[in-house]
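Quick one: this structure, given as structure tokens, is what I'll be asking you about.
The other protein chains are all here in position, but one chain of the complex has been omitted.
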């Protein structure tokens, strides 16, 4: 299985390992460490991402990007155990993952040396690309998950599966239905009836999911995500097909499915706008947009990401409450929300009601508007009328 | 019909008109001008909004906000015809519409005087809110569309219908299914099979919609929107339920349906990320976010909105091509996209391909990462290791 | 003395006080509370402003804006002592101060009622403006500091003096030399020789000023500011003459002198760029610019200002060290800086040295540049050459 994305060499202190690796004829006694970091991934990366509301270029929920720092921490722990000085990985020279793995590695172990066969001149001469490598693997009876029959590349973890390359490289080719693994076809395989869930948040972090159908409540992050993945997946929720901008300057096409994450993101977004002061929300979103770029680009461990995250966490102190989500075939949406009992709430039903004037002097609004109009009118005085379209077309 | 939201008094030069209006016992000979501004609304407000990618607080497509400057232009044209000096409107003192109508009016006719009964002290004493007014209308046999039986307020135009107030004021009450007028229930009334459309854009503006099912092509903005509204509505597309931040400082709950606009927004967004350089896109989105606030707050005619719009239009010069949209019950999504033949395209299939190294030196990426790591490592040197979560939970 | 800017009525519960006040013939037994809040002003408002690097429209150090929330806190404390329900102030209806005082008051005591004679219809009818009021005062033997002989208005506190109105209203009239009170004429009255100071900061806050000339060290905030005001004033440092944008939509011309604040601002700015990571600095400056607008506009006590301030304080945790400032007639500048011994420092003399390659692989830079060039070259491929000026003019 070469799909795992990285190799760690514990017993070597020489970059020559790279050369032998390139030909897969290594005689190094390989010690394989397989660490289960799912819980840390959910609690330390996915939960904060939901809390921060991270989304890249307005659609991608960063399923792969978030996994990279988590894997890197586990790698460095393994490196520590083995006394390793080198990190080898199979990320290509055109992608984001090389940046994410290596920046994380440099952050965690600044003196580490990186071995990246896909950027090695000799390796690249031998293998023009993924197809050559698949062919090589077949010739040498090495089992790999990317087969010519499924001519795309996948990256899967508990948050999402991404699909790219191969036939997907033409952005005008529709992705085949057979591609999706985490979600069913919403139109033919999903339940006919919608279902409602209540998701609770404290300080922006999901704390429980109430499933009325089964009368069950999930409170552990990993359980919550697994439940939402299973249920969201059964409704075909969370598929997107996009072209995105990579950090290395290319545009690439990706298809993603993120069932549980999509539900959590939508619920959190609803509660956040409900709970936060308008201007605090504006500032938080500026920080969020920056943080999404940091994470996508591989800077999870960086001065700027540490800083942005702490600032966003400050804002999220007010985001406590619950959201009712409706899941339907192919989509979900927030349909009701409520503040946590024990905290205050900016939403003021009495104040906003059109049935009473209570607590508010309507006459003030006229002055508010008049003063706001000062600049608008001054512009006319100074520079003449605004350009106005002809209303009678 | 009081629902129209505004009155214009042509033959009066005295604000006392307000007092008589308050009691609806006016004997002023009313001249009613009903202007059909749908085409201008689509071409001069909705199309630019799609081009700019306007969305308020990440979900609301500004259906009401965009109509206000359009109506105001028609009002001022009517005012010019009648020699009117006053503008009276029925917007309440707690809402956004008063701001939008009045700022637009001040921009277009800086010396206009505003009469706003809902901010009039005497009027407010008599009518505590919408319910009192409905009761008054019933007592006096005045027909109004807002009835106790449908206890919410609506604002409808060719882009959307909004629902708020009444039973919707409790943000934790789910909106009843019977509320929606522009979209059917996606789960019970929509077609079972999805449908695909191709939407073409030039410089960010929709130029045609190809409907394969009917082999028809729509090329006039108004026709395009009407077709998308009808088709999107039949699939139940474009419903949202949100709490939003009003400009006057309140939070309010709104339910919106925007079938055609939702399809156009999604198609444009897909093409834009596909077509624009990453950093141009970042700057454009900053301007877009500002513009969305300007439009929501009523500043369509303002120095800042004129400026932001021109800047965004500059970016959109590159956004030409077509997007294939899939419509399914309750949602739509982009599934393929292509640049217009006659313009260049930043997406570079050859460059991004994982099957060739062509046009790119993979070795460079190592240096790119190493230099990006300088700050990350310097932070460790200066201040010690990054805080790292325990991976073995 | 009417110049103080506010009156507080402790023993009245009726807004009719306003009317009698308008005529200055009040028989209300006035209790005058004069609170010395200089120390709080320095420690709780000026020091944080220096720490945050606040500057409005790139030049104004917010001397008046910062005083308003400080005064308001003292006012509310007096109001509490007296059981007052009303706040009356003499700020005009065109200025920023009315907004700042009243927003602060509403924040601190949301049920307070405001009495603003300059916005009172009857008062405004009687007094067209400041000149009428000065004339009235003269007729009634009321001593005021604004005299026809010094035909401008001043606002003075321990941070700055501002001058505006009167002859300054023509922005093309040069302010007379006789205007300045806090600073001497740098060209004729300042010492000929420059002087050097060392200013120490901890977490962005000034902690001490070393004066080598007198071998004295100042460590209390109030003392430090008084010393810097005296010394900076003797060098004529900190004069600016600007037109600024008021929150109420007007542009106004102001002349300001801020001797000590100018020195502190310049020293802090130098240390901050020295100490902070580049990207953290970028984010911090976005927050700083927002905060400067909040403070100028009167929102010191607001959700957004509380939030921005906490975020900026997080960044400032790294800003510890000392800066050597040179004071010369009319200006000052940073000429040397050093990190505090006990904290780390991002500046890396070894790394940046042109005399060694140490700790850095120059070859990496080539890859860094090549990858950064990807987007730049793709733009040419897609859209043709960049427009290039003719170099041989």
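Note that the chains are named A, B and C in the order they appear, and that numbering of residues resets to 1 at the start of each chain.
Simple rule for what comes next: a residue touches a chain if its C-beta (ideal position, glycine included) is under 8 Å from a C-beta of that chain, and two chains touch if they have at least 3 such contacts.
This structure is a prediction, so every number in the text was calculated from the model and none was measured.
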item: Omitted chain's touching partners, listed by label; value: A, B, C
item: Which residue of B:137, B:195, B:286 or B:388 touches the chain not shown here; value: B:286
item: Option touching the unshown chain, where C:51, C:65 or C:153 are the choices; value: C:153
item: Option from C:162, C:258, C:302 or C:320 whose C-beta touches the chain left out; value: C:302
item: Residue of B:311, B:327 or B:365 touching the missing chain in the full complex; value: B:311
item: Residues belonging to subunit C that touch the chain removed from view; value: 35, 37, 39-40, 43-44, 57-59, 70, 73-74, 76-77, 92-94, 98-99, 102-103, 106-108, 110, 114, 116, 118-121, 124, 128-132, 153, 165-166, 169-175, 186-187, 192-194, 239-245, 248-253, 269-270, 273-274, 278, 281-282, 285, 289, 293, 298-299, 301-303, 306, 324, 328-331, 333-338, 346-349, 351-357, 360-366, 368-370, 372-373, 375-377, 379-381, 385-393
item: Sites on subunit A contacted by the missing partner chain, in the whole complex; value: 277-279, 318, 343-346, 348, 351, 360-361, 363-368, 370-372, 374-375, 378-379, 381-384
item: For subunit B, residues in touch with the removed chain; value: 248-250, 277, 279-280, 282-283, 286-287, 290, 302-304, 307-308, 310-311, 314-315, 371-375, 378
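FYI, only the chains that are shown with their structure count from here on.
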item: Interface residue overlap between copies subunit A and subunit C, same or different (over half shared); value: same
item: Centre-to-centre distance between subunit B and subunit A (centres being mean Cα positions), rounded to whole Å; value: 27
item: In subunit B, residues with contacts to at least two other chains; value: 278, 346, 348, 351, 360-361, 363-366, 368, 370, 372, 375, 379, 381
